[in-house]
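Okay, handing you the structure first.
A single protein chain has been removed from this complex, and every other one stays in its place.
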Amino acid sequence: MQNIGKKIWAIAEGYIPADDASKARQFVSHETACILNAGAEDAHVEITVYFHDRDPAGPYRVTVGAQRTHHLRFNDLKDPEKIPADTDFSSVFISDQPIVVQHTRLDSRRSDIALLSTMAYPIS
Amino acid sequence: MQNIGKKIWAIAEGYIPADDASKARQFVSHETACILNAGAEDAHVEITVYFHDRDPAGPYRVTVGAQRTHHLRFNDLKDPEKIPADTDFSSVFISDQPIVVQHTRLDSRRSDIALLSTMAYPIS
Amino acid sequence: MQNIGKKIWAIAEGYIPADDASKARQFVSHETACILNAGAEDAHVEITVYFHDRDPAGPYRVTVGAQRTHHLRFNDLKDPEKIPADTDFSSVFISDQPIVVQHTRLDSRRSDIALLSTMAYPIS
Partner (left out) sequence: MQNIGKKIWAIAEGYIPADDASKARQFVSHETACILNAGAEDAHVEITVYFHDRDPAGPYRVTVGAQRTHHLRFNDLKDPEKIPADTDFSSVFISDQPIVVQHTRLDSRRSDIALLSTMAYPIS
């Protein structure tokens, strides 16, 4: 099969709503990057996070196995540092294999949930 | 008319919220791929579903008639296997005719509904 | 300025939720195509609507003035026929000038509102 995706992706939107972490995990507000690696080799992905008024954080490193998907919650990133809640950010993904990246947020600060999603922007 | 769309599409996000199937069908939480075939020939589409920790499922096969649209609910896919609820997945669509694919989810686990939608990523 | 946009666009998703038309107009559930014409000439746009189990409807014709935007509600289309509620559809836009098309739905069938939006798919 031909290559599915690109190696560099950007998400201009990023925001982790501050929420009650004692909720069930699927209802805690979260910001997610869904990464599909449909290829035959594991993909090693480096993520850099950009802020409004400080230098970028990262790189964060994740591996997405061959023919696997990884729905990465920015809330879970800890190394080299946690991403603060209630703070605007953007992110850039650089992979050694073609991947497809989609951005999704679930916001459940209020009684109901709100969702957004958009394909990330493919650079090359 | 010229070709409308591409033959290969990817959706990195996929998640069927577990919900009460006794609700009216339009309010049951669902994950949908809307497939437009604006061309003069029927489109035969093969869908492969990728998971986090197991091998891919599929191919699932659907036919979208010439000049027709098909709003496919992943909840309804049964052959070769059902897609489990509350499980992260991604999907790749391969068609023998140009199509346009858009991803939409309605989430009604709580009292109100939440919606997301994004165009799938066109590969070629 | 260079051309802003493309002349052919497709939206694979389409669905007008059946709702109470006596609500204030901004809260009635609606399906919208936002059309930007940033150019110096009026854009004449023909819209064809595709269904699951019948032949396409249209063309519907709208004009978007030079340097104007038109947020077109599919609910308002009447000529050559109304688009039924609670029915899946897709749409293709063909313009004589470059335009940018974005798809948005507001769903207020329940007590709160839900929103989705995605850029339409540019064909050429």
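Read from first to last, the chains carry the letters A, B and C; within each, the first residue is number 1.
We adopt the following convention: a contact is a pair of C-beta atoms (placed from the backbone, for glycine too) under 8 Å apart; a residue touches a chain by one contact, two chains touch by 3 or more.
As the structure is a prediction and not an experimental result, all values here were calculated from the model.
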item: Touch with the omitted chain, as defined above, among A:Val62, A:Ile99 or A:Met119; value: A:Met119
item: Of A:Tyr60, A:Phe74 or A:Phe89, the one touching the omitted chain in the full complex; value: A:Phe89
item: Of A:Gln2, A:Ser22 or A:Ser111, the one touching the omitted chain in the full complex; value: A:Ser111
item: Absent-chain contact - pick from C:Ala38, C:Val62, C:Ile83 or C:Ile123; value: C:Ala38
item: Contact set of chain C toward the excluded chain (per top definition); value: 2-5, 26, 32, 34-36, 38, 67-71, 100-102, 104, 106, 111-119, 122
item: Those residues of chain A which, in the complete complex, touch the missing chain; value: 8, 10-15, 17, 48, 50-53, 55-56, 86, 88-90, 92, 103, 105, 107, 109-112, 114-121, 123-124
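In this section, only the chains that are shown with their structure count from here on.
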item: Proportion of interface numbers common to chain B and chain C (over half same, under half different); value: different
item: Averaged-CA centre spacing for the pair chain C and chain B, given as whole angstrom; value: 22
item: Residues within chain C bordering two or more other chains; value: 112, 114, 118
